[in-house]
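Here the complex is missing a single protein chain, while all its other protein chains stay put.
And now, chain A:
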């Protein structure tokens, strides 16, 4: 039936119909119909009754059949119907939009419905469904007058559609989706039909808005069918933005959002858990990578679809979808995937997350992903902290993590930057108090740039050895009054003398100097990236200039908890498996009744460490309780682990479990602290074990432990410890010891913030896990005695004045800390010489990205070399100076260093050139520097092996200095150009 129609061959009939007058057509149509009716009635079980059977009583799956219809009769009907449909399709609408006569006849005689019933009466095979679907598809798509407004046409269509639901044959599905897509196009053009679809569906009782429900199963389908279904759904989504009813229906009566979101989970589960990483350099999934993985393509299609839905749909649908993605995909699927056991799996998940972030463009969806990263806690640790900690992982995971952060920072998102860096800078504790006014100061004379460039290693100085290739094109700063036409003027010296005014004012003297031309490119790039960044940051809530937000208002700790909401979430996570199982604690009797439930709960999980809210007046301001697990903790542990690991070789695949990292950390810490202890004071009689969160023990110098039996404050203890160590450092100043010292301070601080340290300063006795149970009673005692002797507020004042705890409202006399992200970046940068080229490219790229941000707090921290920081704070400049020293040592001891440098420069330039050539399509970068950072498998090294990381690092370091200096210089101009509004 309708096969010819369906074959889409309208040429013949329509040619015939051209010029035929409508009356003739009508007569032909009626003729055909009467022939069809004869056959139909012959087989009608209810023959004789003039009323049609109600369709709703028909059993669609297996209608009553009264004997087989003879083949000749069936084909006769098919032929007639074909012709009839052509006539109907070709008919123009009547005057003023009235129905044409054929259509009117079709409606009056209920032609379509009767035909549908006829086909049901026969064997309703897939072939027949296919034919009927094609028939309607033609009608919907090609009719010259609107047909779907008429119930006698719409009703059988809905019947047909519902009879096709749940069908399995691929061709039927394809045709069904095609028809649905066609119908959605009609709907989009003429939303008035929407109401009819709803009403007609209601007649059927079960499903409202059938078109929509039928499309849902195809959302995640691959290939054309899926694409057509998604396109059709998008049409409905944009309808929903204007039609409250559609929106409400979809949000309340359909499973659209859950299906979409959980579908992501399903598709995600079919992604490879480990990817074959093409090379050790590999760090992120480029298009050519993911195109090779069909399941990834499919996932990205669905993710892009979610993105599109969120873009066009009604806010109700959008919010629902976003919430399902968060609860149905990110939290239950992606979070555990990010915490898989093997490095490869974690690495793959990280690369996926990076790819997803780069795929998503709609701010609302991006926000969902970002709030997952920034605020969600998995096993009580923020995802962000885990990710930050992985930057310091040796091997490829660190590289992949760096790539993820490059993406995050490139979003120009205030929330991300706030959590990563700015919240640590807002209190201004990282600098000397007197330096706060310097934050917004302008570097008029490029002093910082000069200082940065002065770190250029002597082996790379352009004065000593001109860089190869293109860089030999040096600029000539000539003072000549040369005309630009005179291209050879570079070699000329012309004195430009003002002879007119006779005042002898000559500002020009012939002189020239050769300069590295690449510096101009760096300036150009810096200009572009800073101005983009300035523009992007206009939507931010605050300028971050050291005054707004006011440092006093946001001292450390205030910003550590992202609100009560997640505080509660965190509560829910409290009892997740934990190496050190929280044990029940008898309610502290000394607690005043005013204590809140939350705080009690908090106490519970933390080893009977009481919160002394009763002494609240002691504190000028009661901040939120400290975070359950300080973000720095894990990160610091892993960081130290890496340092340890670098000493002793460990097979990569052995390095699979986080537990191992912790173990290594613990060992390392023990070793470190002991060495510190030995160096500092042999008189200290012993050491005590402090439980770490992972159940391992950390040996602490007893100088700290000694405090526990006094009624002194923890704050005091901390300070003592600091001073103690400081003395040590002063006595034996060495880089390594200094590093250890800083390490230890941070570790102590970290633990203090998380476990034992209470704001009002009592100190918990540390116990080893084994002792715990026995000591419970005793601890309780300890607690009461301590709380009875809570110190006076003035005791909290650190003897070091502003150095420790300046302005920290007595809550936390912590060493100033610029955040785990910055410290992990800097510590990796410090190891530049042993990093692979790719790691260094990413590191310097991220730091350059950060340096381009216009916020004075960040800018001054990274680029202002005159800013005086707190002694415990490491600045980028300091780290660069350390690297320079390493390089100088290196180059002094090796005679072949200059040659190697030249070889590396050639190699890098060759790589850059090849990338530039191959990169034009996806290049968003503008200059040399950006292109140098492009990543893809580099050409085979010629004269130099990539193993010579120190050589490549040296070249890169020199370039990085230029890049930073250029950024600093451009900041001094761009950030001060008055904007006209």
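Methods note: a residue touches a chain if its C-beta (ideal position, glycine included) is under 8 Å from a C-beta of that chain, and two chains touch if they have at least 3 such contacts; residues count from 1.
We take it that contacts and distances are computed from a predicted model.
Undergrad: Out of "Guanine nucleotide-binding protein subunit gamma", "Akt interacting protein", "Centromere protein L" or "Protein PAT1 homolog 1", what name does the UniProt record list for the absent chain?
TA: Its record in UniProt gives the absent chain the protein name "Akt interacting protein".
Undergrad: Which residue, A:453, A:904 or A:964, contacts the hidden chain when the whole complex is considered?
TA: A:453
Undergrad: For the chain that's not shown, point to the residue among A:110, A:163 or A:367 touching it.
TA: Of the candidates A:110, A:163 or A:367, A:367 is in touch with the missing chain.
Undergrad: Since one chain isn't shown, list which residues of chain A touch it in the complete complex.
TA: Touching the chain left out of view, chain A contributes residues 319, 322-323, 326-327, 331, 363-364, 366-368, 370-371, 374-376, 411-416, 418-419, 423, 426, 442, 444-447, 449-451, 453-456, 458, 461-464, 473, 475-485, 496, 498, 500-503, 505, 507-517, 519-521, 523-524, 528, 531-542, 549, 554, 558-559, 562-563, 569, 865-866, 868-869, 875, 877-878, 881-882, 884-885, 965, 969, 972-973, 976-980.
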